[in-house]
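What you see is the complex with one protein chain gone and the rest in place.
Just so it is clear, A and B label the chains in written order, and each chain counts residues from 1 on its own.
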Amino acid sequence: MLRFALLRILSAIPTLFLVVVLAFLMVHAAPGGPFDQERVLPPENARNLAAAYHLDEPLPRQFGRYVSRLVRGDLGPSYYYRDHSVSDLIGAALPKSLQLGLLSMALALLVGISAGTTAALKRDTLLDRFVTGFSMTGISVPVFVIAPLLVLVFAVQLRWLPASWSGSAGFDRLLLPVLALSLPQIAYVTRLVRASMIEVLSSDFIRTARAQGLSTMSIIRYHALKPAMLPVVSYLGPATAAVLTGAVVVEIVFGVPGLGQLFVRGALNRDYTLVLGIVIFYAILIILLNLLVDLLYGFLDPRIREA
Amino acid sequence: MKSSPAAVAGEALRLASGGGVRVPAAILLLLVAAALLGPLLSPHDYFTMDLSGRLQPPALEGARLFGTDDLGRDLFVRSMSGARVTLLVAVVASLVSLVIGVTYGALAGYAGGRIDAFMMRMVDALYALPFMFLVILLMVAFERNFLLIFVAIGAINWLDMARIVRGQTLALKQREFVSAAELIGVTPAAIVFRHVVPNLLGVVVVYMTLTIPQAILVESFLSFLGLGVQEPQTSLGALVNDGIAQMERAPWMLLIPATILALVLMSFNFLGDGLRDVLDPRLRER
Partner (left out) sequence: MAAPIKQHRMIGSVYPPLRRAGMALVTLLCMLFAACGGDTGPDTRNVLNRGIGAEPESLDYHKARSSQAGDVQRDLGEGLAGYTPEGELVPRAALRWEVSDDGLEYRFWLRPDARWSTGEPVTAEDFVYSFRRLVDPATASSYAQSIIDVRNAEAILAGEKATEELAATAEGEFLLHVGLERPAPYFLALLTHQSMFPVHRASVEQHGEAFTRPGNLVTNGAYRLLEWELGSLVELERNENYWDNGSTAIDRVRHHFVTEPAVELNRYRAGELHITSNVPPEAFARMRDTHPGELRVAPYLNVYYYGFNLTKPPFRDNPELRRALSLAIDREALTESVTGRGETPAWSWVPPGVHNYEEQRFPYSTMSHEERESAAQLAYRQSGYGEGKPLTIEIRYNTSDTHQRIALAIQSMWRDVLGVEATLVNEEFQVLLSNMRAKEVTQVFRSSWLGDYNDANTFLQVMLSDAPSNLTGYANEEFDALVSKAAMQTDPEERRRYMQEAESLLLADHPVIPIYFFVSKHLVSPRVGGWGDNVLDYHYSQHLSLSPE
């Protein structure tokens, strides 16, 4: 297992390099630069700025500079936020994004698995129809509709919860953003688990277990849950992508100073180093997550491990 | 062994006429018809502004079926027009990802061995790219034209398709009819496209019905960021975004496009479910 993990991490390095090259090219391909603004700078100013940030050098040279700093773990200074380094900015934004992302995923898994299992057990009853209906709605209403609605109802009209991240210092400022972000995922996981659980429950060995007289609860816990989780694990990859996208919306609407909205601002400001830093960070995250998913697969389905 | 594309399609259609597929398919057809024909029924167009008649609620007089928006434009025609654009973007983007994914996956699966391993390694590498961010960069970097939106969205999705197709191709490769074709001397390309691909139809169709909603949501997300379709053209996502801004003053501006959007997404999802129930077991048996 350890060897497998190490091998995967090593093979991720060429991938990361590819990521850096692509992102670097794309950001520099965009017209405009970090120091361009509506009031045009006098030529000497512009020249001085470009020189200070090596923007007047040919692209390969700039790339080389960037990579040599990167391997030393230095993500460089932010081109736009001139008082801070990229590590500062990412470091400040990361905990918020982590909180938001992890809590949303945890909530999605918890609620989704419970709801999906319940629906599968009570198949075709009113409860099942209700759960199915809810999950269908959840994947049909985009996050950028849910989020402002939540703000309007709970923060502006009812004043039960803060309208934004800096509107409070306690964990109540997390409730609405996490809820908005997790709703589509809850819906999706519910559907997945329900379908998967129905399939597992109708399989041979479950029928055997029932015939042996085991209670429904223990059947679920000891026999059905693990195999039913396989599609959920495969979904973790796309789920992360969905959460990343949704997080940008939630961060903007709720004013959460996370990585998503930091990236969008960086892209619009042509903050080359910031954008690259975030892309690299996320790539590493995704690679680690894929590794985790593969390990989980092996854990849940021993056949794969032996393969 | 029935392996001709026509026969496969025929059987699939017969089986697909079951209940779980009929209802969502009907809804979608209705929406498409409305999107194409609806604007013809209205005296208004989607861009004319009536500055004195802004933010009118839905009414029968003046043929303002869905009311007007904050610039006095007719919401019915705009919704239908937007639905058209959304569906177009989603279908074309899915087709783009389909074509790339199927070609890539089929080739990898058929080629097998080292080539296959390398190609799948590339897929793994590309999986690591935070695609949404790169799409944003793309949209920011290049002038936002219609075509680019399709390409950008298509570029996100093809990886899954490639993996699935490759898996199926590997499985199908073992079948007798492929070895028979090889014996006769049919070229690899012909084998891939005339024998392997038609048998993937079921998987592909199901996949399409799931990618299309994804593509729609991506387009709405881009609209949210201000990077979507250009005005005065509009899409359901853009209309929903406009509607949110006027949520309190003119709720119909949000409710109507959002409902249409939800209907479209739900229909595709149900359709995908229904088709999968119908087609997959059949494939598995073979």
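We take it that contacts are C-beta pairs under 8 Å (C-beta built on N, C-alpha and C of every residue); 3 or more make two chains touch, one makes a residue touch a chain.
Remember, it's a predicted structure, so these values are computed and weren't measured experimentally.
Novice: Using the contact definition given at the top, list the shown chains touched by the missing chain.
Specialist: A, B
Novice: Which candidate, B:Arg54, B:Arg175 or B:Arg194, sits in contact with the chain we can't see?
Specialist: In the complete complex, the chain left out is touched by residue B:Arg54.
Novice: Would you indicate which residue among B:Ser42, B:Thr103 or B:Gln246 is in contact with the undisplayed chain?
Specialist: B:Gln246
Novice: For the full complex, which residue in A:Ala209, A:Leu236 or A:Val293 touches the chain that was left out?
Specialist: Residue touching the chain left out of view: A:Ala209.
Novice: List every residue of chain A that touches the chain not included in the displayed model.
Specialist: Answer for chain A: residues 30-33, 35-45, 48-49, 51-52, 77, 80-84, 88-89, 92-93, 95-96, 99, 102-103, 106, 148, 151-152, 155-156, 159, 162-171, 173-174, 203-205, 208-209, 221-223, 225-227, 252-255, 257-258, 261-262, 265, 268, 270, 299, 302 touch the chain left out.
Novice: May I ask you to list the residues on chain B that touch the chain which is not drawn?
Specialist: Touching the chain left out of view, chain B contributes residues 47-49, 51-52, 54, 70-71, 139-140, 143-144, 226-227, 230-232, 244-246, 248-249.
By our rule, only the chains that are shown with their structure count from here on.
Novice: Taking the mean of the CA coordinates per chain, how far is chain A from chain B in Å?
Specialist: Here the centre of chain B sits 23 Å away from the centre of chain A.
Novice: Please name which positions on chain B make contact with chain A in the complex.
Specialist: 121, 124-125, 127-134, 136-138, 140-142, 160, 213, 217-218, 220-221, 224-225, 237, 240-241, 244, 247-248, 254, 258, 261-263, 265-266, 269-270
Novice: Using the touch rule from the top, collect the residues of chain A that touch chain B in their complex.
Specialist: Interface residues on the chain A side: 11-12, 14-16, 18-19, 22-23, 26-27, 29-31, 136-137, 139-142, 144-145, 148-149, 152, 237-238, 241, 244-245, 248-249, 263-264, 267-268, 275, 278-279, 282-283, 286-287, 290.
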